[in-house]
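Let's turn to chain A:
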Amino acid sequence: MSDTHGQTGLDTFPRLLMQHAKLRPNRPAMREKAYGIWQTYTWAQVAESVRAIACGLAELGFKRGDRLAIIGDNRPRLYWSVAACQCLGGIPVMLYQDAVAQEMAYVLQDAEIRFAVVEDQEQVDKMLEIRDEVPLLERVIYDEARGMRHYTQTLLMGLDELQEMGRIHDRNQSDFLDGEVAKGASDDISIMLYTSGTTGKPKGVCQTHGAFIAAAQGGVQFDKLTDQEDILSYLPMAWVGDHLFSFAQAMLAGFTINCPESGETVMTDLREIGPTYYFAPPRVFENLLTQVMIRMEDAGAIKRKMFHHFMEVSRRCGADILDGKSVSAGDRFQYWLGNLMVYGPLKNVLGMSRIRVAYTAGAAIGPDLFRFYRSIGVNLKQLYGQTETCAYVCLQPDGEIKLDSVGKPAPFVEVKLADNGEILVKGPMLLKTYYKRPDATAESINADGYFMTGDAGFFDEDGHLKIIDRAKDVGKLNDGSMFAPNYIENKLKFFQHIKEAVTFGNGRDFVTAFINIDLEAVGNWAERKGMGYSGYTDLAAQDAVYELIREGIETVNADLATDPRMSGSQIKRFLILHKELDADDGELTRTRKVRRNFVAERYQVLVEGLYAGKKSQYIETQVKYEDGRTGKISADLRIEEVKTFTPQATKQAA
Partner candidate 1 sequence: MGFFFEVLIGGLLSGVLYALVALGFVLIYKASGVFNFAQGAMVFFAALTFVGFQALLPGWTGLEEGSVMVFWLAFILALASMIVLGILTEKVVLRPLVNQPQITLFMATIGLSFLVEGIAQAIWGANVRALDLGIADEPIGWILDSADMIVSSFDVFAAALAGILVAALALFFQYTKVGRALRAVADDHQAALSIGIPLQHIWAIVWGVAGFVALVAGLIWGARSGVQFALTFTALKALPVLILGGFTSVPGAIVGGLIIGASEKLAEVYIGPFVGGGIEGWFPYMLALFFLLVRPEGLFGEKHIDRV
Partner candidate 2 sequence: MMNDMAQDATAEGGRRIGEVILDLQHISLSFGGVNALTDISFDVREHEIRSIIGPNGAGKSSMLNVMNGVYHPQKGNILFRGEPRQKMDPHTAAAQGIARTFQNIALFKGMTVLDNIMTGRNLKMKCNLLEHALFWGKAQREEIEHRKKVEDVIDFLEIQSIRKTPVGRLPYGLQKRVELGRALAAEPTLLLLDEPMAGMNVEEKQDMCRFILDVNDQFGTTIVLIEHDMGVVMDISDRVVVLDYGKKIGDGPPDEVKNNADVIAAYLGTSH
């Protein structure tokens, strides 16, 4: 597809779309599982629908430069609305569909939204709820008409109706839209994505057509993607990763986007589609692996033995075979056998048989986890990037995979390190500006035009970038040694029994940790041991569970002890939280990152307890239930000590 980029004029998404409609009108552009089958839309159909939506919007008074809010699951018509908005020179603004109305109100105000396309009744209700706070909002267009019969508000309009309106408009002024598309320029803002941000209010990141096309172009080139790829689009549309993979790259390479039936059926749909190109954050891979292991526990003894034998074989030589390194004939044969008996079928049931390239990003991925997928032959790679860089900074090249690095700088990208270790990047994919925030823009892009990522890292001997932590989170213990909380927490989270961890230590004498156990994994473990429990809180408080977690933490300590830079930040004391950290309670971001400061504040007593040397600490917490009610839970949490290792001793042991 590199030829498309070379051609002049294909420098905006609408032009790319129209080009595909001409070049490959009958290839599937999108599929959606609905009514029991994969409803397929060709590029020609997509282009037609996009035209209709665009003309409809124009008819409603949508102007060049207007922002269009788009809220909902990954539905074809929402993607089309993105393209339609771009056709008119507007700026699509995607919102996380699971955000509560109040969170949405901020974005709608900030982006001065007049028009919104939303998925269904649920989102319409949110819009109606905050209607008074967003006086600019003129029209809410809904995709799914179900349940909308009795909504009489003039604000509302069905997408069907809009499309119909647009079709008439298009018939009457057939050159209108082409004219609008022609007006677009590569440097126009193509999309606004709000960064969730661990601190402060979200900021709207404005990216241009040129930036996203460059990022997409680099990726397509890098992994030799063609129009034959199939990708499953199930991650939030408001996330930069989904926009890059499911929109920008698809628009560039002309491959097929597949939308699952619903959130619950993603796994089944994944299996049905069997994507060739796949993107998922580490937690998805982790959940999958946990499920694989849990399900294998139920298998018969012989099968389990066989499974573990071949897993061992794959650990030994699978990754090397994938990387094309030389492997002994005996191992090759064993791997071939394993592929027949285990890896092949396993990939099949996971829906990964056809994967050519899979990426993960958004958080650190555990080395065991990463190795597992690679060793069974899934070409899983890591990438590194931010919303501000179109999620495109570093990519791992085929055959040069290192478990703990994020790869080399991607095509067109320049990366350098600041004196304090902060990673700085430059390239065509950088944001144009933060919306209405010149101050923030100025703050994040330095005088030389480098974007300051805020991440700390270093290059290894082969030029691969290694990320340690957020630059600002890297602190110091009282003895002056480095404290990189994320680094430690990630190591903790690589244990299947630990779901979340929050560590403390900056300006303290030693490191302590809050732990969230993984209810599914630990629950399963407890069941196998015949332990009864009534729920998360009960399970988390059990002695055996504390014992289990302590063992995990000790392993991490041993591991930390081997690294001279990190040996000082071994964990001395920990506790297991009585509730799961929850985005609804503000403890996690919508992308499930821990909001460290918020947690430290909310559980101030517990942190004090950890450092005061107490054996236990009483705590009362407000929680929000799924139905919106709030309640209180309280518990007396036990605090335990963990063994630490001297750097010397472990070196010998290792």
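The candidate set was assembled so that all candidates are chains of the complex that A comes from, given by their letters.
Note that a contact is a pair of C-beta atoms (placed from the backbone, for glycine too) under 8 Å apart; a residue touches a chain by one contact, two chains touch by 3 or more; residues count from 1.
Since the model is a prediction, treat every value here as computed from it, not as a measurement.
Among the candidates 1 or 2, the one that touches chain A within this complex is 2.
Of all the residues in chain A, the ones that touch candidate 2 in their complex are 34-36, 147, 149-150, 152, 261-262, 264-265, 268.
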